[in-house]
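Other chains of the complex are left out, but the ones given are in their true place.
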Amino acid sequence: MPNRITVKRGFASDNNAGVHPKVLEAIAAANEGHVIAYGDDPYTEAAVELFREHFGKEVDVYFVFGGTGANVLGLKAATESHHAIICADTAHINVDECGAPERFTGCKLLSVPTKAGKITVDQVLPFMHAVGFEHHVQPRVISVSQATEMGTVYQPRELKKLSDFAHKNGMLLHMDGARIANAAVSLKATLSAITRDVGVDVLSFGGAKNGMMYGEAVIFFDRSLAKDFKYTRKQGTHLSSKMRFISAQFSALLTDDLWRKNAIHTNTMAKLLAQELAKIPMVEISQKVESNGVFAIIPKKYIAKLQQQSFFYTWNEEISEVRFMTSFDTTPEDISAFVALVKKTLR
Amino acid sequence: MPNRITVKRGFASDNNAGVHPKVLEAIAAANEGHVIAYGDDPYTEAAVELFREHFGKEVDVYFVFGGTGANVLGLKAATESHHAIICADTAHINVDECGAPERFTGCKLLSVPTKAGKITVDQVLPFMHAVGFEHHVQPRVISVSQATEMGTVYQPRELKKLSDFAHKNGMLLHMDGARIANAAVSLKATLSAITRDVGVDVLSFGGAKNGMMYGEAVIFFDRSLAKDFKYTRKQGTHLSSKMRFISAQFSALLTDDLWRKNAIHTNTMAKLLAQELAKIPMVEISQKVESNGVFAIIPKKYIAKLQQQSFFYTWNEEISEVRFMTSFDTTPEDISAFVALVKKTLR
Amino acid sequence: MPNRITVKRGFASDNNAGVHPKVLEAIAAANEGHVIAYGDDPYTEAAVELFREHFGKEVDVYFVFGGTGANVLGLKAATESHHAIICADTAHINVDECGAPERFTGCKLLSVPTKAGKITVDQVLPFMHAVGFEHHVQPRVISVSQATEMGTVYQPRELKKLSDFAHKNGMLLHMDGARIANAAVSLKATLSAITRDVGVDVLSFGGAKNGMMYGEAVIFFDRSLAKDFKYTRKQGTHLSSKMRFISAQFSALLTDDLWRKNAIHTNTMAKLLAQELAKIPMVEISQKVESNGVFAIIPKKYIAKLQQQSFFYTWNEEISEVRFMTSFDTTPEDISAFVALVKKTLR
């Protein structure tokens, strides 16, 4: 065990946070006796049941180890290799998964430039020229991130437009919901209202960024896509042997609205952070703060100095834009300390 | 949370056990403050250091979520898609990973029939006719399981023969060490003595079957294979965001010889189980008991009845062979109760 | 252009022969003016029509460059990556395609040991234990070679048994028909009688081994498999730009029964060769001669000497078995000269 661990909280990533205490308790509580491995156990049954309380009986729910796995396997279930997946240029699947989607699905990703990480039907239209021509990949999936990588969220009506378009054209709507809780809270909506009810076909439901240790759910609203998914998950190396421990975490998150409480807190902290940073003369908030990401333009010369004292990522070097993320354990004190640091450094 | 969980322990699988208390403690202890995600954290550094105490400074260690992932990614690092991987017919990679090795590496698996799950150089020889002919896949990796799926273990000299042959022919030795601890304990050997010292090039080091919740390590003794492995792991969807929790588990396992204590206990319980079962007239122990698996032939008509009361798997229907696995939490009382059950049922 | 080409004909491979004069004529005749590339041309329409005269209106026909491509793409159309393809140990897809089937389909090949290259339902049965278990690849395709790589042919009733079994179990029958003409002629059957009529779902129809320069057809009797095949072929790099020249070759082969005449001649020559070789004391014909392959056991010490004078391949070094292939251009004189050579060498 390391002798000395930095326990300070920062704003680099919601992945830098640990595990919510209630999630840890649930893990400990599940650690009793033997249960059948690989998901045929009562913990998993219970967790799936909780998901169905949110999304209705008619969904299929599969747990996997992590977010890239969830995206990649969900997309595999929705595609043949000659298909194309249309997404925002900023999408996690496009930028941050080391090409796993292409590698695993064989599909081409067609990305569109976006403001604020959100795509529209108009941007999908030009790709439809390819339909029916064997020389070109065939548009099959529109993939959106909710909340987006830019901290913004899609309005339900925006998602509905995308899914309507998709379905009219024999296509599907995939949602990377690594931060689905933050989006729901931001929109004051139920989880179903921004997924199932607006026509999402397959969803990566995030756990780790909202207080879990590991584990992500792939949720199929179009159940025909799930037909062979148990094999896809196993062949995709994401069938956990001691599944009960993923399940117990999800049960904790979906019990007593923990998922919502965490996200409310996280989003509130982001608003607060943005509000305070905006008061500093040389800082410009560069994206709407709709979930737990705060993007800001800060004069280049101060960035490295700030990072040394409290690390965060530069998002766009060209325009000197940086990213701050809040997490379930961010405190108002963390924010005031950090804002003070920025003020001092930028003076 | 389910109202009623069966806490009884059985002999179906070492994956049906939970998490060792010390591992759970280590997880809880790591749950403090923020650390950099994706492995650039002091917990991971410390765990890698502990691995190096066992295997020497000159190894590369990467953590992944699970065993199939470890095997598949380690093999990917060792192969091009026109290569062949030679393994036992019973190998986990050949039978129990839903074709993930072929899917992910593109390679062909060439399996050889084995007694007791162990392959020999003689069995590899016929595949060497293919060398240099572009019509045939090219032998590149010999993959062994240590301990084997049949509960047996390779003697160090047997492994040395395989690695010598491999290296003389420009090939590599891969070891699926999902139960490497059980093998080391069985051979009264160090971990290094049955891996690095006998020429293993890449090792899947098992965690879950020896008391961890999740997490497996890919260990490269031939470090040239690890050159691009960080990308392979990420693209292979096995880079954990909150890596520290895998690392903390491994640190627990490698501290105060917990790995060894667990394996000694598990193996001892298997010996005891085999010994007691052997006394029952209609039971025949069908494999050497060298690790934590006990294989037995039981008259077919009793099997279902036994399974109803304490589940276990039929291994080979043709010869009515069943498999019992012990785990770190198996107690002598579990065994005497189960043996009594078998006696009563077979009367 | 090389100054000096060996024009001698031998028995090494039916791929060593050139192009039938009528096929070459058809190519030259098609070389007039412009037609739409990639298959939307009258030559291709005409060739497909000729295939439909043989196999009925209800088939889909796609041309590809070569035999490995035909097998691999046909199998891709019939499988998901978690499926298994069951075939003879000697199958071309198992031995001679450098792992292309695994690489391209992601599937596992499950091979069974065969006498004479033919598999039976009994050999498929054990793989059915895996059905429904996500840890195991799922049996999906039985693939047969007709004629086999051992020069034998399946009787129609043998194929019917395999297809009946396959269809009852939600599986498909694939046929590698690189030498389908030789098989039909051997069985005195129509092309349909040994494919469509006995339940084959997808067929690789061979061209090159029966007098064509290049080109193979993938024929779908189960047309649902062909739904996306135009994309599969293009993404699979087998869409020929100047398609008309493949089509014209097939039209030549299917006009005036050229396919049949070539195969009759080739098979007759094989019978003659086998008959004459069998008279030589130290030569033992080791397989039934049912198409254009002749397998013989010859004392090891003479093999290299013979090969130097007229090259052929050793098939099985362990038992000193060699392979001779006849082709459409083999003459009785070729045979008598070669038999004389063998006699002289073995004296």
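Observations on the structure shown:
By written order: A, B and C. Residues from 1 in each chain.
Basically, a contact is a pair of C-beta atoms (placed from the backbone, for glycine too) under 8 Å apart; a residue touches a chain by one contact, two chains touch by 3 or more.
Worth saying up front: this structure is predicted, and the values here are computed from it rather than measured.
Shown here are 3 copies of a single protein sequence; counted across the entire complex in this file, the number of copies is 4.
The rule is simple: only the chains that are shown with their structure count from here on.
Across all inter-chain contacts, the pair with the most C-beta pairs is A-B.
Farthest chain from subunit C, judged by C-alpha centroids: A. Centres computed as Cα averages put subunit A at a distance of 50 Å from subunit C. The distance from the centre of subunit A to the centre of subunit B, with each centre set as the mean of the Cα atoms, comes to 33 Å. Between the CA-based centres of subunit B and subunit C the separation comes to 42 Å, rounded to the whole angstrom. Residues of subunit C found to touch two or more other chains are 81-82, 106, 134-135.
Of all the residues in subunit A, the ones that touch subunit B in their complex are 1-2, 4-10, 12-13, 15-19, 24, 26-38, 42-43, 45-46, 65-69, 72, 97-100, 103-104, 208-209, 213-214, 231, 234-242, 244-245, 248, 251, 255, 311, 327. For subunit C in complex with subunit B, the residues that touch the partner chain are 81-82, 84, 95-99, 102-103, 106-109, 129, 134-137, 317. Residues of subunit C that touch subunit A in their complex: 38, 80-82, 106, 134-135, 138, 228, 230-235, 239.
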